[in-house]
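This is the structure I have questions about; it appears just below.
Only a single protein chain was left out; the remaining protein chains are all shown in position.
Up next is chain A:
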Amino acid sequence: MNPFSSGTRLSDMIRAIRASKTAAEERAVVRKECAAIRASINENDQDYRHRDLAKLMFIHMLGYPTHFGQMECLKLIASPGFPEKRIGYLGLMLLLDERQEVLMLVTNSLKQDLNHTNQYIVGLALCALGNICSAEMARDLAPEVERLLQFRDPNIRKKAALCAIRIIRKVPDLSENFINPGAALLKEKHHGVLITGVHLCTEICNVSSEALEYFRKKCTEGLVKTLRDIANSPYSPEYDVAGIMDPFLHIRLLRLLRVLGQGDADASDCMNDILAQVASKTESNKNAGNAILYECVQTIMSIEENGGLRVLAINILGKFLSNRDNNIRYVALNMLMRALTVDSQAVQRHRATILECVKDSDASIQKRALELIYLLVNENNVKPLAKELIEYLEVSEQDFKGDLAAKICSIVEKFAPEKIWYIDQMLKVLSEAGTYVKEDVWHALIVVITNAPHLHGYTVRALYRALHTSCEQESLVRVAVWCIGEYADLLVNNSGMLDLEDPITVTESDAVDVIETAIKHHTSDVTTKAMALIALLKISSRFPSCSERVKSIIGQNKGSFVLELQQRSMEFSSVIQKHQNIRSTLLERMPVLDEATFSGRRAGSLPASVSTSGKSPLSIPNGVAKAAAAPLVDLLDLSSDDTPAPTSSGDNFLQDLLGVDITQPSAQPVSGMQPSQAGADILLDLLSIGTPSPVQNGSTNGDLLSMQDNNAPIASMDTISSTSPTAPSSMMDLLDGFGSTPPKNEDKSPAYPSIVAFESSSLKIEFIFTKKPENPQTTDIVGNFTNLSPNVYTDFLFQAAVPKFLQLHLDPASSNSLPANGSIKQTMRVTNSQQGKKPIVMRMRVGYKINGKDVLEEGQINNFPRGL
C-alpha cells in the first residue's frame, strides 16, 4: 500500500488544516495531502478513491487547485455502488462546471443512471444533470428527462421537472417536448411536484408564445383553483411557514398567473378575484406573508388593468414603505420603481417618504431610493427635490457622495428652469462634493456659464466666495480658476451685479491670490495647475498692474518636473515679458462655447457634417475644430500692436476662415462646385483642386468649369508671370523700400513662378516663392499686398488657413496700413508634409478699414505652382 495514503482520514485532514496557525502552515498540510491523493490516484487505489475525493472537495473549497481529481469523479460515477456514485456526482458538480470538456465523458454514465432501477441513483443523476448540464448534454438526455416526468415516485418527477427547466434554458427549441408533460404536472397534488411543475410551465411560456397560448387556454382556470385551494387550505404542519400554507407554492403560482395574464384580458379577468383575496387576506406581519404580497403586487401590476386591484396593490406598497423592517422598505422601493411605468401619479404621492429613504443609514436602501427619486423628478418638483438632495449631500457618507452628486448634477442639468438656478445648484454640489464630480459635468457647467453673458459677473463672484470655503474640491477649483481667468475684470469691478447679490470688494491682487492658492494647494493636480497658469496669464493682461507678480508666480513653475507645466511656465513668462504688444489680443476672452456641440459630443455622437443651413454656426465636427487650432495660432501671431482684435468679429471668426459660411459657394455663379459639398466638408473644399476661388480672375472661367483640370490656371499663370526668370526680382525692385530682403533664386533650387493669389477691384495680392534646397518641404512666401484704390487702408490684416498637412507660419506684416496705390509685404512660411503629393492650398481673408469702415475680402488660393 502507498505510504502516503495509508494515514489520514477526512476528519483528520480537516483537523490538521484547522490547526494550522498560519497560511503557510495550511499550505504545507494541503500540499502534503494533495501529494498523497495524487499518488493514490496514480496507483488507481479503489479503496481510498471515495475518501480522496471528499478530501479534494474540501481542499477545493479552500481555493486550491484540484483539477487532477476530475477524472476520479468520473471513475466513481461509473462504479456500481450507491455510495461511490453519490460522492462521485457531488465531486462532479463541485469540481467541474459546464464548460469543461471532461464533462462530455460523463454523458454516457448519466444516461445509464437515468435508466437505473434504483430511484435514488436516478435522483443523483437528475440532480447532477440539472446543475451542470451543457447544451450538448441537454440534447442527448432530453428524452430520458421527458420520460422521467412520468416516473412513479414524485421525488423523481420533481427533479426531472427542474432538469427540464435547465434543458430548456440551454436549448429553447426543446421546450415543445415538455409542454404536455408540463401541463400534466399542474394537476398534481404533491407540493414538490406542483412547485417544480408550475415553474417548468412558466419557463416554457417564456420561450414559446404558442405554449403560452396553450397554457392560457387550458390551464388558467385550473391554476386559479389550485391557488384558491392553497390559500384557503387548513393548517398543515408539513407546509406551514409562520402560519401560512406553503409560501413557495403561492409565489410560484402567482408568477405563472402573471405570465398568463400579461397581455390577455380574459385570463386577467379570470384571476382577479383570487388576486384580490391573496392581496387582502395574506398576513403581513411575517416575512413569508410579505414575500407572497410582494409577488402578488407584481402580478397585479403586470396583468391587464383592473382599477380596484391596482389601488389595492399601491396601498400595499405604501404600507411596505412605512414598515419598520428594512427588508420590506427595500422591496417597496424596488417595486415602486417598476410601478412607475404603470402609475407614476401613485408613486409621486410617496415622494416624501422615498426622500427620507435616501437618507437612510442602509446603503442598499439609499441606493434604491436615490434611483427612484431620480426617476420621479420632473420640471415641477425639481427645485424642492434638488434642494433636499443637496442638503443631504452635505451630511451623507463619503461612499455615497459620488453617486448622489452624479444624480443631482444630472437632475439639475436636465430640468433646470433657468440658468442662474442651474449655476447656483452646480456651485453648491461642487462645493460639497467637487472631488466626486466627473469631468464632463464641470465642462458642461463652463459651457453654460460662457453662454450666459449676463451671469458672468455673478458667477465669477460666487465662485470666488466658494473657493474660500471649499478649496479642496478639485472640480470647483478648476471651474473657479477658469472663470476668474476669463472674467477677472467683472470680479473686481462688481459689474453686472444682480439684485440678489451682496456686493463684495475684491482687489486685483485678491484675484491673483486665489489663483496662487490654487496653484500651490497640495490637492491640485496637473490639470488644475495648468488651468491656473492660463488664468494667471489672462489676469496679467486684464490687470497690467499685477503683471510683475503674475510673472513671478508663473516663473516658479519653470523648474517643474511636469513638462506641461514647465512649458506653459516658460512660454507664458515670455508672453508677459517680451510680447507686451500682442498680449491683450492674445488673451482675449474665450469665444462662447457652443452648447449643442458640447452636448452632442458628450452624448458620444458627433454631428455627421456641418449642417448646410448654417443655423448653428459652431457645430463643427471635432476633427475640423482641431484643424482650426493651428491657423488660429498663426493668426494671433501676426496681429500686431493695434490691430482690431480678431475675436471682436464674434464667434464665427473661425468658421468664416474655414469657409463654413455656406453663403460663399452659392454666391459664386461661376463655381462648378455643388454648394452642399462645399458646406459639408471644409477640408474637402480646401483640398479640392480646381475649385475656383471666388475672386479668381475671370479669364480662367472656361478652364475652371472643367473641375479636374487644375493645370489650366497654373499654365496660364506661367505665361503671365514666370516665363521670364527675372520676373520675381523685377517685381521686388518695384516693392523695394519696404525693408525686406528680396528673395533670390539660388542656383541649385528650382525656381518657382510667382502668382497672383488674389485680385479684386481694390486689392491685389501676389505671392513670390523661394525654397531652400536643404529643406524641400518648406517654402518661404513673400506676399505683396497692393492697394489699387485711391483710399488709404488702415488696420490691414491678412489671415490665412491651411489644411492639416500644411503648417503655416506668418510673420508680421511690414505695416498695417496701406497708402493709396501703395503696397506692403508680409512673409510667411509654409511647410508641406505631403510635398510632391499634394499641392499647397490656402484660404485667406483680408480685413481693413476705409475711412473707419470695415471691409472684408476673402478667397481661396489654389493656383500655387506644383511641387511646392
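Keep this in mind: a contact is a pair of C-beta atoms (placed from the backbone, for glycine too) under 8 Å apart; a residue touches a chain by one contact, two chains touch by 3 or more; residues count from 1.
Going forward, contacts and distances are computed from a predicted model.
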Practice prompt. Out of "Translocase of outer mitochondrial membrane 40 like", "AP complex subunit sigma", "Cytochrome c oxidase subunit 3" or "Electron transfer flavoprotein subunit beta", flag the one the UniProt entry gives for the chain missing from this complex.
Written response: "AP complex subunit sigma"
Item to complete: Touching the absent chain in the whole complex: find that residue among A:D362, A:E388, A:E413 or A:D780.
Response: A:D362
Worksheet entry | From A:V259, A:C409 or A:I449, residue that would touch the chain that is not displayed | A:V259
Worksheet, complete the sentence: Across A:R329, A:K407, A:K428 or A:R478, the one contacting the chain not displayed is A:R329
Fill in: Given A:A35, A:L62 or A:L856, the one touching the chain that is not displayed
A:L62
Worksheet, complete the sentence: Those residues of chain A that touch the unshown chain are 11, 14, 18, 54, 57-58, 61-63, 65, 81-83, 86-87, 90, 93-94, 97-99, 120, 123, 126-127, 130-131, 155, 158-159, 162-163, 165-166, 169, 191-192, 195-196, 199, 205-206, 238-239, 241, 246-249, 251, 258-259, 262-263, 287-288, 290-291, 294-295, 298, 301-302, 304-305, 326-331, 334, 338, 341-342, 361-365, 367-368
